[in-house]
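All remarks here apply to the structure that follows.
In this view, the complex is presented without one of its protein chains, the others remaining in place.
Letters A, B and C mark the chains as written, and numbering starts fresh at 1 in each.
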Amino acid sequence: MLIHTVQIRVRYAETDQMGYVYYGNYATYYEVARAESLRSLGFSYKLLEEQGVFMPVTENKSKYIRPARYDDLLTIKVSIKEMPVKRITFEYEIYNERQKLINLGETILAFVKTVNGRACDAPDSITNLLKPFFNG
Amino acid sequence: MLIHTVQIRVRYAETDQMGYVYYGNYATYYEVARAESLRSLGFSYKLLEEQGVFMPVTENKSKYIRPARYDDLLTIKVSIKEMPVKRITFEYEIYNERQKLINLGETILAFVKTVNGRACDAPDSITNLLKPFFNG
Amino acid sequence: MLIHTVQIRVRYAETDQMGYVYYGNYATYYEVARAESLRSLGFSYKLLEEQGVFMPVTENKSKYIRPARYDDLLTIKVSIKEMPVKRITFEYEIYNERQKLINLGETILAFVKTVNGRACDAPDSITNLLKPFFNG
Partner (left out) sequence: MLIHTVQIRVRYAETDQMGYVYYGNYATYYEVARAESLRSLGFSYKLLEEQGVFMPVTENKSKYIRPARYDDLLTIKVSIKEMPVKRITFEYEIYNERQKLINLGETILAFVKTVNGRACDAPDSITNLLKPFFNG
C-alpha cells in the first residue's frame, strides 16, 4: 500500500455562498493529491501524458462529512491499496486543522493510449515504482 | 417519481488539456439539473435558502462512460425516485448530441436550518410539490 | 458593429462566500457571450479550432459595478466594434434582472495556427461573416 499526505489551503474561489467549499471542488483536491502522491515516487503525470498515455477518470465518489471553509489548511491522506493493472484506484481522507475528518473520496482512473484512444495496461514506468509498496 | 430534462452547453472553461470536460465539473452540471428540476415544480432553491433552509451535499457519485467535449449540447435527465424525508437523492443520466450515454451520477443532500446549522426534515414547501409524483 | 445578447443564469458553483459571483468567473460568462455572438453569425469556434486556428486571450479587463448573485438571470450584451485583423476585441455589458448594469468587460484575442503556434490574421471564415456589420 502506498500512502502519501498532501496539504492544500482552501481558496476563496473554491467557496460558495453557503460559506463551504463547493462540493465539486473536492475533485480538484483529489487530483492534486494523486499528482503529489505519484511525484513522491519520482513519477510525473505530466511526463506520462507526454509519453503517450493519459488517465481519464472512470469513477468518482465522495462523502461530505464536515464542511471545509475559506483559508482552512486541509490535510489529504491519499492511498493506493492495490497494484494497478487496467485501472488504478486512489482513496482519500481529508482532515481539517483540528484533525477532524471532513471528507472521504475514491477515484478510479483508466490508462489510455493517446495515439489511438484505446485502453491499455498501467505502463511499466508507474508499476515499477509502485511494486516496492505491494511486496507479498 | 419526478423526471426532468435539462440541456447544458459545454463551456471552454470546463474542458481540460485532455480535451474532455474535467471530471469535477459534472458536479456543476448536476447542480444545474437539480435546480431546474425543482424550478419545473415552481420551487426555487434560492428562495429556500432565503427562508432559512440550505441543502448541503452529503454524498456524490459519478460514472464517466464517454467524454463530453467543448460545445457539446448535453442532455441531463434528472430524477427523484423517493419522497425526501431527512435527505433527498437526485440521479442523473447525461447524454451527448448523438444520444449516447456519457455519464451517470447520484447526489444526496441534507436539509439544514441556517439559524442553528441543525439537520431538519424536508420542508413542506418542497414535499407538497413533490407529493403528486409519489402517489401510491 | 456587431451586437449580440446572451442570457446566463448564475450557478451556485460560481458564487463565493461573500454571496457574490466570484470575480474570476466573469471570464467564463464573457467566453459564453463570445461563442454565442459568433454562433449567431453561423460561425462555430469549435469548428475554427478543428480547422487549425485557435484564439488565445491576450488581454482581459473587468469593472465590477454591482454584485451578481445565485440564480440571477444575467443579460450580457457583447459587441465587436472593429473588424478583426491580427486580433479581435469583444466588449461586454452585463445587466441583472432589474436592468442594472453590474459589469463591464473587454477581451482581446489573437489568432494562432495550431500547426506551428504562430500568430496569423483572422481567417476568412470569420471576416466574411463580419463584413456586413462593418460596411462603410
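Observations
Simple rule for what comes next: contacts are C-beta pairs under 8 Å (C-beta built on N, C-alpha and C of every residue); 3 or more make two chains touch, one makes a residue touch a chain.
Computed from a prediction, not measured in an experiment: that's the story for all the values here.
Within the whole complex, the absent chain has one touching residue among A:T5, A:S44 or A:T127, and that is A:S44. Residue in contact with the omitted chain (choice from B:Y12, B:F43 or B:F133): B:Y12.
Against the chain not shown here, chain C presents residues 17-18, 20, 22-28, 31, 49, 54, 56-64, 67, 107.
In the full complex, chain A touches the hidden chain at residues 9, 11-13, 27-28, 31-32, 35, 44-46, 49, 70-71. Residues 12-13, 15-19, 22, 24, 69-70 are the ones on chain B that touch the missing chain.
Definition applied: only the chains that are shown with their structure count from here on.
With centres taken as mean Cα positions, chain C sits 28 Å from chain B. Centres computed as Cα averages put chain A at a distance of 24 Å from chain B.
Multi-chain contact residues of chain C (touching two or more other chains) are listed as 12-13, 70.
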